[in-house]
Every structure is written in C-alpha cells, then in structure tokens.
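Quick notes on the structure that follows.
Only one protein chain is missing; all other protein chains are in place.
Take a look at subunit A:
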Amino acid sequence: MKIVVCIKQVPETNDVTIDPHTHNLDRRGLAGVMNPFDKNAVEQALQLKAATDAEVVLLTMGPDDYAQSLREGMAMGADSGVLLSDRAFAGADTLATGYVLAQAIAKIGDVDLIIFGRQAVDADTGQVGPIVAEFLHQPQITYAATLRLSGPNEVTAERLLEDTKQTLVAQLPAVVSVRSELNTPRYPTPRNIQLSFTKPLTTWHHDDLDLDDTRLGQAGSPTIVTKVYAPTPVKRALTPLTGTPQEAASQLIKALKDRQLL
C-alpha cells in the first residue's frame, strides 16, 4: 500500500503584520514550520503504515526551504519526500496548487490513499484536498474524525457534520482530509531524526511533470487577492456613564429605557 501525505509549510506564528508602506504582509523573520494540521495527516499515515507496512511519501509544493518540513515529516517516520519547486508554480491559488499536486501524484503512481490536513493555518481555505480528489476522479472523505482500514482495499471513516455523525466506506484509491481531533502527532525520536537525513528527498521541477502551462502559478489562478488589511472594528460614539457605580447604573437604566430595551 502506498500513501501520499500532502503537507504545506506555513509561518511559525499567525501574528503577521502589514507593512504600512507597501500594504503587503510583512513575513520577514518568520520561520517556516509544517502546517500543524498536516502533522495529524502524517501521524495518521504512520499509524496505517504500522498496521499494513504501507509506504508513506510526503509531497509538498513550494520554495526550496519547504524541504525543511519534508525532513520534519521524515523524522516522524515517513519514508520519502517529494518537493515540487519551480518559479512557474509560484503565486498559485488553490486551483493551480491542486492541479500541480494532482499531476505529481499521478507521476508518483500506484497511490492508494492521499491524506490532507484539515486546512492550512495561514490561508485557511481547506480547498486543496477536494480539488485534488476531483482532478484525480477519486472519492473524498473530508474532515475525518476517525480513519481505519476495513478491508484489503477499503477505508472506513467517521465524519462529524454540524449535527450528524456519518460513517463512510470508500474503496481505494481515495482522498481523505483529517481533523486534528483524530490523533496526537508523535515527536521525532533522535534516531528517526538521524535516519531522516538518509531518506530520499526528490525535487521535481516544471519539466519533470506533465503540465499544461496555462494552469500553473499566478497565470493559472482564477482568484486574485486585491487588498490585504488588518481588521479594524467599527467605532461607535461612546456615551460615558459617570460617578459612583450607583449613579452610573441609574444612567444606564434610563438610557436603556429610552432605547426601549427595558
């Protein structure tokens, strides 16, 4: 059995600021880490690996420093990593990201199960998993709360909707995105950290994949971010309540009566 886990690298903290001059996000000095939700995806794959001796391949699309997150996942126990890195991939929205990931999964070949995190904590869309599932014509189970192999070629998952708990059975190959409640990701052991440097990390560039250039990067992305800003709450004209608590309380009661709230 072969499992691909898609991982994204994200800034270490969400405390990003906006450059007052360029109005762009100021990401200077923010170290990259593996998207926390993707650690649950890796953990899930490693549990299936323990049960079935599956091969676990990590896949990420991004700049060269995303290799760091691949190493992190290999130190958790994954077998190998594939980095998709090319200037042509830059600026991709979810559609263009999903396209390149799907083409890479096709190239990896004979993949039985593709696991995604719930969503990336920076852009927060959760869209990439279903997009890849659609491009590969595979069934999907999103927001899985449990996942297990229930047959030689079959997974069973539970999924919590707003007010319904569903049990789903999918024939492989299939796509699953996992909730963080599913498991607690393991920490890399010193031995696995050492081992991770001997595991294969492959980089594929544009020419290594079968790609339609009109579907790549910024040019292949239907959406455009036109404005980025820090949310500013709406201001109100404040009427101060003054004096002792008793005085202030009676001012408030009068005001609420005037507003027909009492």
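Following the convention adopted for this analysis, a contact is a pair of C-beta atoms (placed from the backbone, for glycine too) under 8 Å apart; a residue touches a chain by one contact, two chains touch by 3 or more; residues count from 1.
Rule of thumb we're sticking to: contacts and distances are computed from a predicted model.
S.K.: Pick, from "RNA polymerase subunit sigma-70", "Carbon monoxide dehydrogenase", "Membrane protein" or "Electron transfer flavoprotein subunit alpha", the protein name that UniProt gives for the chain of this complex that is not shown.
M.R.: "Electron transfer flavoprotein subunit alpha"
S.K.: In the full complex, which of A:A31, A:A51, A:A106 or A:I253 touches the chain missing from this view?
M.R.: Among A:A31, A:A51, A:A106 or A:I253, only A:I253 touches the chain that is not shown.
S.K.: Among A:V33, A:A90, A:I108 or A:L168, which residue is in touch with the absent chain?
M.R.: Missing-chain contact among the listed residues: A:L168.
S.K.: Considering the whole complex rather than only what is displayed, give the residues of subunit A touching the chain that is not shown.
M.R.: 11, 14-16, 18, 25, 93-95, 98, 121-131, 133-135, 138-143, 156, 159-171, 174, 215, 221-242, 244-246, 248-250, 252-253, 255-256, 259, 261
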